[in-house]
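The structure that follows is given in the form of structure tokens.
A protein chain is absent from this complex, but the other protein chains hold their places.
The chains carry the letters A, B and C, assigned in the order they are written, with residues numbered from 1 in each.
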Amino acid sequence: MSFNTYGHLFRVTTWGESHGPALGATVDGCPPGIALTEADIQPWLDRRRPGQNRNTTQRQEADQVEILSGTFEGRTTGTPIQLMIRNTDQRSKDYGEIARTFRPGHADITYHLKYGIRDYRGGGRSSARETAARVAAGGVARAALAALVPDLAITGYMVQMGPRAIDRARLDLAEVPRNDFWCPDAETAKLWEDDLLALRKDHDSVGAMIELTISGTPPGLGAPVYGKLDTDLAAAMMSINAVKGVEIGEGMAAAALTGRANADEIVMGEDGPGYLSNHAGGILGGISTGQDIVLRFAVKPTSSILSPRRSITTDGEPTEVVTKGRHDPCVGIRAVPVAEAMAASVILDHLLLDRGQTGGVRGRIG
Amino acid sequence: MSFNTYGHLFRVTTWGESHGPALGATVDGCPPGIALTEADIQPWLDRRRPGQNRNTTQRQEADQVEILSGTFEGRTTGTPIQLMIRNTDQRSKDYGEIARTFRPGHADITYHLKYGIRDYRGGGRSSARETAARVAAGGVARAALAALVPDLAITGYMVQMGPRAIDRARLDLAEVPRNDFWCPDAETAKLWEDDLLALRKDHDSVGAMIELTISGTPPGLGAPVYGKLDTDLAAAMMSINAVKGVEIGEGMAAAALTGRANADEIVMGEDGPGYLSNHAGGILGGISTGQDIVLRFAVKPTSSILSPRRSITTDGEPTEVVTKGRHDPCVGIRAVPVAEAMAASVILDHLLLDRGQTGGVRGRIG
Amino acid sequence: MSFNTYGHLFRVTTWGESHGPALGATVDGCPPGIALTEADIQPWLDRRRPGQNRNTTQRQEADQVEILSGTFEGRTTGTPIQLMIRNTDQRSKDYGEIARTFRPGHADITYHLKYGIRDYRGGGRSSARETAARVAAGGVARAALAALVPDLAITGYMVQMGPRAIDRARLDLAEVPRNDFWCPDAETAKLWEDDLLALRKDHDSVGAMIELTISGTPPGLGAPVYGKLDTDLAAAMMSINAVKGVEIGEGMAAAALTGRANADEIVMGEDGPGYLSNHAGGILGGISTGQDIVLRFAVKPTSSILSPRRSITTDGEPTEVVTKGRHDPCVGIRAVPVAEAMAASVILDHLLLDRGQTGGVRGRIG
Partner (left out) sequence: MSFNTYGHLFRVTTWGESHGPALGATVDGCPPGIALTEADIQPWLDRRRPGQNRNTTQRQEADQVEILSGTFEGRTTGTPIQLMIRNTDQRSKDYGEIARTFRPGHADITYHLKYGIRDYRGGGRSSARETAARVAAGGVARAALAALVPDLAITGYMVQMGPRAIDRARLDLAEVPRNDFWCPDAETAKLWEDDLLALRKDHDSVGAMIELTISGTPPGLGAPVYGKLDTDLAAAMMSINAVKGVEIGEGMAAAALTGRANADEIVMGEDGPGYLSNHAGGILGGISTGQDIVLRFAVKPTSSILSPRRSITTDGEPTEVVTKGRHDPCVGIRAVPVAEAMAASVILDHLLLDRGQTGGVRGRIG
């Protein structure tokens, strides 16, 4: 990872601001010969798109991806893939106030301090809009994974919105695409609708917890002691706007557990080793076990709210800020497809790294 | 970060196994002219050293660091600094059983699957002993930070051990070095002693939660959108053995908050902008605000316990594993100095990155 | 450097194929606050553009650069700068033959072997057209250098075309922009015109030698022992299409010299140390001395010639290939602005690296 790049062999650099002419992702290191057209990427972008339901921002962006390079006759060539998404809905408006003040909880002030200059239109580079580029890049990763590891499945879903969490007894991944919250618990999804309506009326916003289950990951991905699979997954999630915490398997709850409770006992199955539990979340010593990888991350409440907040101007004068405009009361909802995309990129990257170093051969048991 | 390397400009590669002749860290990119001798690094290693108190493993390692390169007449030269720690306490023993079985919760099985070969002696590369190298490298980072940012202070402490957390009302950082747990709450420290004794008798182990407070960080460190300061801190913590989750500021609790509650309002102080709260944990948009950076991470309970656990042999036969030997019932204790060292390396790295790109000049306010 | 990226802190990733919709460069790590609009980049592209004179290919490309991100109100923001150049002159034609054969001396066969698929239209990714993206990125580097090191000047010029070299006694850098060959010797330039005409008639092509003089580089750029300034300059030049050799200072001729002849004696000047000669080419131990950096590289003759050459088809059948189309008989001419651009990127990158590690402070003499 450097400034705007993630990945080792499968490397993604995103670029673009919220209100510039376009944004996108430069994807290098993709395996050649993978079937890939815009039609393979667009559905993932459509899932992330704001304005698709009433629970996310009303901004209407077509978010049409264009592949500018790296494919030929519908297949990847192994050269850099440029994915561009034009910004089509930059409403012209007076940015006077936003240009001269720092919104609390936003990157306005840190960008100003660091760079001495900032594109204040819609948050510029720090806008959640940047995540569209990650989703597009994730679409490339998904296409490669579909060819290399057909059984792999990455499913994200929201398990908590504000103080209200799902009932794990009702968790059903089949429910996820059926509601506007990527919620695997139909009953909780209904309650969240009411919660969100109340928040909107109250000019407030709310945080969320997202969970990711990755099934079908081959064992052996990852490496000691910084190129760990969990390290890279954690970094990928933490790099998403507004994410404040990330955990794998038992996660933060592991602090309260005993070793006896936490041990995932091993048994021999017909197809190789199996485990009687998955407290580890599918990763041991930074390397995948082959079990489901399970991770969660917390998204803070949108900082852009209609309630006035104390702040200062660029001249250092006190002021009050009310963030008008089209903003999600719960940005966590849109974080779901973003996290899936990041996970896809990380898994593919580690798959390529592993076969680079080891040839992809696995140690024998039995 | 690649396999065993972290950092962008200040780059650390650790090497070595638990029971090999030595382990260490190759540190490249350190600023020149920094006062540095073994005496600057050894105290940090002494804090981490097992056997220093009865709550950590009884293995006796001198953990004497030797600087093999990169300094001259007590100052860094800007060339690679090689830090070596000899392993002096490799008790000869029969590794027969450990060689042929996989300990549940350990990296034994994933290393075997990935590499087809593993140094099973003491966990080899996956041993927590590797963290000594990180602490040594962190000592170099601390020396550079002391010269470049004298007011910076990094303090780690344990805030929870098993189900018992500290009482935040009694939190006093001055208490941290006064007990064997790096506990900032003297009363809780006493209770933990009893807890640990009971666990030992019960042949069990326990997880922990560590918190880090970094004060004096200049604003402007970090970068969008993957070279974020919180991303790199999260990755650094997650890369430590047994860590299962990491959070910044409000962290996982942010999921339950509203935007109104979470906003850190901004006011103008005499020395520049200030904030009325620090829900963000000192980082906005991936860039430091200048406030205290506050992060926490969870360490799982030691997997090496005296209680029998089901597993398999390398032949795929069922077996039971009891991990004898010298093991911490709470590895979280030793994670405290390790986390401090990782944080020091990350902060220094971002300091150098920032002055590389921006010259270290800050945007003016007022 | 990875697959399609160069630079450490100032990182450039180029993308795009000869006959795709567009090509460009993703530039990350640029200092913020640098004055930059398309008008700062376009002149460099215009210098490289094919079709500007009769000595280069007749393909007519506008090569208009668009800045899609990373600037705001005419200044860089420190975020990724996306530079896009649309391909406007992709004549539709029958690619049947070129699709099924491998042109000798081209990357056709190696791309096919490596990737199993290749964009054969105009050479795809291996086309010299890719260098337009480097020139655009170099324009960004030039803008930053103009702000940071105003006295720096990078001048490229052709010193040999085929067997005919310039007369060094007549070398005058003021002549360089006055002829179509970037030739610093007006008389030789005239002879080259005749040479080129003869080659064209003969359906042949010719190699060239380019020299670069970089004056005004501050001392202290570069680092042992792989991040050397000469290493990175050599790699940058060697990465340009058709380059087969690169040398610094005395270069290959150093093999024949004695130590006494090669020593650059040092004297103290009013502004610091000076040298009585520059056999080293401005770099000692991988670090700039402050003298002119002088390097040369050789470009092979264009492989695309109208003379028939033996080859095979993708079916392994023997065939003859004649490369029709618009091709420079001497690609070395167009390599001049490309080399300047690469040098600008390398120098800026090392300037940022140096101030990252050392703060840009220089050791005192006297």
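Methods note: a contact is a pair of C-beta atoms (placed from the backbone, for glycine too) under 8 Å apart; a residue touches a chain by one contact, two chains touch by 3 or more.
What you see is a predicted model, and the numbers here were worked out from it, not measured in a lab.
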{"item": "Options C:Gln160, C:Asn179 or C:Thr213, residue touching the unrepresented chain", "value": "C:Gln160"}
{"item": "Selected residue (touches chain absent from view) among C:Glu38, C:Glu66, C:Asp180 or C:Asp204", "value": "C:Asp204"}
{"item": "Which of A:Ile154, A:Ile312 or A:Leu353 contacts the chain that the document leaves out", "value": "A:Leu353"}
{"item": "In chain B, positions touching the absent partner", "value": "2-5, 11, 13-17, 20-24, 26, 28-29, 32-33, 66, 68-70, 72, 75-82, 84, 111, 114-119, 124-125"}
{"item": "Residue ranges of chain C at the interface with the undisplayed chain", "value": "1-6, 8, 14, 102, 104-107, 109-117, 125-126, 130, 160-163, 199, 204-209, 219-228, 230-232, 234-235, 238-239, 241, 244-268, 273, 276, 279-281, 283-290, 296, 298-305, 307, 309-312, 314-318, 329, 332, 354, 357-358, 361-366"}
{"item": "Contacts of chain A with the absent chain, listed as residue ranges", "value": "9, 29-32, 78-79, 223-224, 352-353, 355-360"}
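Just so it is clear, only the chains that are shown with their structure count from here on.
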{"item": "Chain B onto chain C, rotation angle from CA fit, given as a multiple of 5 degrees", "value": "180"}
{"item": "Inter-chain centre distance, chain A versus chain C - centres from mean C-alpha coordinates, in Å", "value": "38"}
{"item": "Centroid spacing, where centroids are CA-atom means, of chain B and chain C in whole angstrom", "value": "45"}
{"item": "Geometric centre distance via CA averages, chain B-chain A, whole Å", "value": "26"}
{"item": "Sites on chain A at which at least two other chains make contact", "value": "2-5, 14, 111, 114-117, 125"}
